[in-house]
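A single protein chain has been removed from this complex, and every other one stays in its place.
For chain A:
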Amino acid sequence: MSSSTDSPTLTTETTQLSPQPDTETAKPTKKITLKSSDNQIFEVEESVAMEFATVKSFFEDSPSSTDIVPLPNVTAKPLSQVIEFCKEQIKFKANPDEAQKKKYNAEFLTEKSDKDLVDMIPVANYLEIKDLLDVLNQAVADRIENKSVEYVRNFFGIDNDFTAEEEAALRREHAWAYEGVDED
């Protein structure tokens, strides 16, 4: 597998390979090219791509392959966010600092919109990035924990398939569970 210096046009979505200021800079890093379903090309360091279990197994299955890795279920925006997250996690793997990592994860999550989070989950799931999936699922759970039923339907784009009578009966059954809920 050769490093893909001759890769196709890099889009604005591409995660820039900023030179690492540490001692590792001497070693040239291998790069792997990923292609999203909307045909955007991402060039990422091998170490980052190996965080994606799906990509890793792609190379294990066909080690000689030099092709671009197509990701047919993944669009560019959530993919770029996932890559951004994984790049940071690699740094924490090299220099474990739980407090810094927690802080980064919290910041990463708070600046994302509800839609960003919900869109990233299937990507993390498809690429089998366990840590990220766990972080995202917890973030979504935290966001909806104290919300109303209507808010949650809206959040996930779910249609209400209960009749008005059925819904009223469910509300009566656990009236206390509807108390103290955040304003939408």
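Just so we're on the same page, a contact is a pair of C-beta atoms (placed from the backbone, for glycine too) under 8 Å apart; a residue touches a chain by one contact, two chains touch by 3 or more; residues count from 1.
Here is the rule we use: contacts and distances are computed from a predicted model.
Missing chain, UniProt name from the options "NADH-ubiquinone oxidoreductase 75 kDa subunit, mitochondrial", "Replication factor C subunit 3", "F-box domain-containing protein" or "Modification methylase HemK": "F-box domain-containing protein". Of the residues in chain A, those that touch the hidden partner chain are 121-122, 125, 133, 137-138, 140-141, 144-146, 148-149, 152-153, 156, 158-162, 167, 170-171, 173-174, 176-178, 180-181.
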